[in-house]
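In what follows, a single structure is set out as structure tokens and then discussed.
Removed from the display is one protein chain of the complex; every other protein chain stays in position.
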Amino acid sequence: MLDGGWVSAAAAVYMMHADCRRVQPECVSEVHSINCGHSNNRMSETRRVTLGQHWRLSGRHILSGDKHVEAFEQKVRASFARQQFMTTLGAEMASVGRGAVEIRLPFSLELTQQDQFVHAGAITSILDSACGYAALSVAPAKAEVLSVEFKVNLLSPAVGDVFVARAMVKRSGKTLCVCTADAFAVKGKEEKLIATMLATIIHLTPK
Amino acid sequence: MLDGGWVSAAAAVYMMHADCRRVQPECVSEVHSINCGHSNNRMSETRRVTLGQHWRLSGRHILSGDKHVEAFEQKVRASFARQQFMTTLGAEMASVGRGAVEIRLPFSLELTQQDQFVHAGAITSILDSACGYAALSVAPAKAEVLSVEFKVNLLSPAVGDVFVARAMVKRSGKTLCVCTADAFAVKGKEEKLIATMLATIIHLTPK
Amino acid sequence: MLDGGWVSAAAAVYMMHADCRRVQPECVSEVHSINCGHSNNRMSETRRVTLGQHWRLSGRHILSGDKHVEAFEQKVRASFARQQFMTTLGAEMASVGRGAVEIRLPFSLELTQQDQFVHAGAITSILDSACGYAALSVAPAKAEVLSVEFKVNLLSPAVGDVFVARAMVKRSGKTLCVCTADAFAVKGKEEKLIATMLATIIHLTPK
Partner (left out) sequence: MLDGGWVSAAAAVYMMHADCRRVQPECVSEVHSINCGHSNNRMSETRRVTLGQHWRLSGRHILSGDKHVEAFEQKVRASFARQQFMTTLGAEMASVGRGAVEIRLPFSLELTQQDQFVHAGAITSILDSACGYAALSVAPAKAEVLSVEFKVNLLSPAVGDVFVARAMVKRSGKTLCVCTADAFAVKGKEEKLIATMLATIIHLTPK
């Protein structure tokens, strides 16, 4: 389990602080340490949670009437709610961490290509939104984001009940933010990696 | 007018043979000469047509009950018709040449992101389908195509009445086909370049 | 001759003004019209030149002791001369137009990979420098450029006597500039397309 590793680490970072319903400053700095390349991973295994747990828990989190949602999460969720295309696709914002966002998309025939796999464009759409919102979650309070460019590798046909896009900030600079995202097809309890994105997002600050 | 150059050349190649309703062998070899990098461009200016003309003419062409549609075009249009996601978006196959495909997508609020621009994912979807079908149009008769990967640069906000994706085969090999595509926003008689794609498509031949 | 089309158009734009040894303002605006997507290509065929001609002529141009070199060209050539890595590779700046740059790299065994083709990294290096300098040639006088990201498709093995990278500005915005570039292997009088790049460059202005 290599590639999934950082995702589950992200989940862990996010979940460690689930009790207090806040993302603590130390958590944030840990998330940002993705940039440094050092291996000072001291999280114990017991704190690790599976992605499935993360996803379900954060799902409940959204519905729980929680008053302590962070400003960055409110901003991300408000913007996502204005993306009519996400509604058209049937996509939902599953979880929002500092620098880590997850969007899910249930299968529908209306999303398919000629072989009844979900169209690469639909998968790319949730990957792109996930990257954009991961970038927004670490942006200054008044900044907006815009996708500059992205590359997607399609790794397996998009066959499944639900598709999940998980994006992470790889490096956040003054102007540009680079994110990676993976898309998984979920079938029962199985998740399969079907696509991966490397994206550049620009922070736009109103003058 | 540089970048549009090759597109209008493609339109010209396609239109030159519009009378006889066939893409002649010499046309095909000319299209394939994109790979060789030589400058044997002997098309006279009088044969050149604007992209707008191309698009309108080829639009009429589709509706004209023409019996002489080439096999590759039939194959491409039949496959496109099975892409339910294109119907969901409201996209139409505007023209199919050998190695050159155009898809158009009328604006709809249902396609928009948070600023009411059309979502990058929707524009990417028609760029991806256009590249895939450009690759299919030069593939062996029994081959199918699948997108391996693509990169999109978003150059301007997608604001317009109609969006047009124009894809061209850049190099077609035994297994892999590389295509480029541009997306334009059309507003009245104006076209504006809004995105560009560089894509790798694989030819799959059933055994 | 499709893809080469815009390159030869670029050559033509550049060469049209070769007599007066200046890139005229109308030329510049024509180069910039790459962004608009319109098909107002009114250059007559007689003004077109082959890429080979372009390359040879501009080669002479460099050596001719010409006094009328534009400021943007001086800036580009001065920066290129400071790129020690280009010297290490043996690469030369062949021509510099407004928004269009050509770098050539003679074959050397020292550049090869395991099959004695030139290494993709060496080809990418001249493509990257060509894109960067194409972006620099249209940047404000005091601005510098930095590559943000690029994608390269390797289309054919790099076998030849000389390798040529030709870059063009696709869209130049306030902060970011998107360029495309093609690499060709030259063998005698033959040129073969071997690679293509789509790149994002950032304009940095000192405060």
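Going by the order they are written in, the chains are A, B and C; count residues from 1 in each one.
Everything that follows uses one rule, which is that a residue touches a chain if its C-beta (ideal position, glycine included) is under 8 Å from a C-beta of that chain, and two chains touch if they have at least 3 such contacts.
Owing to the predicted nature of the structure, the values given are computational and were not obtained by experimental measurement.
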{"item": "Absent-chain contact - pick from A:Thr87, A:Ser108 or A:Thr196", "value": "A:Thr196"}
{"item": "Selected residue (touches chain absent from view) among C:Arg82, C:Lys142 or C:Lys174", "value": "C:Arg82"}
{"item": "Footprint left on chain C by the chain that the document does not show", "value": "79-80, 82-88, 109-114, 118-122, 124-126, 128-129, 146-154"}
{"item": "Hidden partner chain, residues of chain A it touches", "value": "1-11, 13, 30-31, 33-42, 44-45, 48-52, 151, 153, 155-156, 168, 170-171, 173, 178, 180, 182, 184, 190-193, 196, 198, 200"}
{"item": "Positions on chain B where the hidden chain makes contact", "value": "148-149, 151, 175-176, 178, 200, 202"}
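Here is the rule we use: only the chains that are shown with their structure count from here on.
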{"item": "Chain closest to the middle, measuring from C-alpha centroids that were averaged per chain", "value": "B"}
{"item": "Chain B and chain C, separation of their C-alpha mean positions in angstrom", "value": "26"}
{"item": "CA centroid of chain A to CA centroid of chain B, Å", "value": "32"}
{"item": "Computed distance of Cα centres, chain C from chain A, in Å", "value": "38"}
{"item": "Per-residue multi-chain contacts in chain C, two or more chains", "value": "151, 178, 200"}
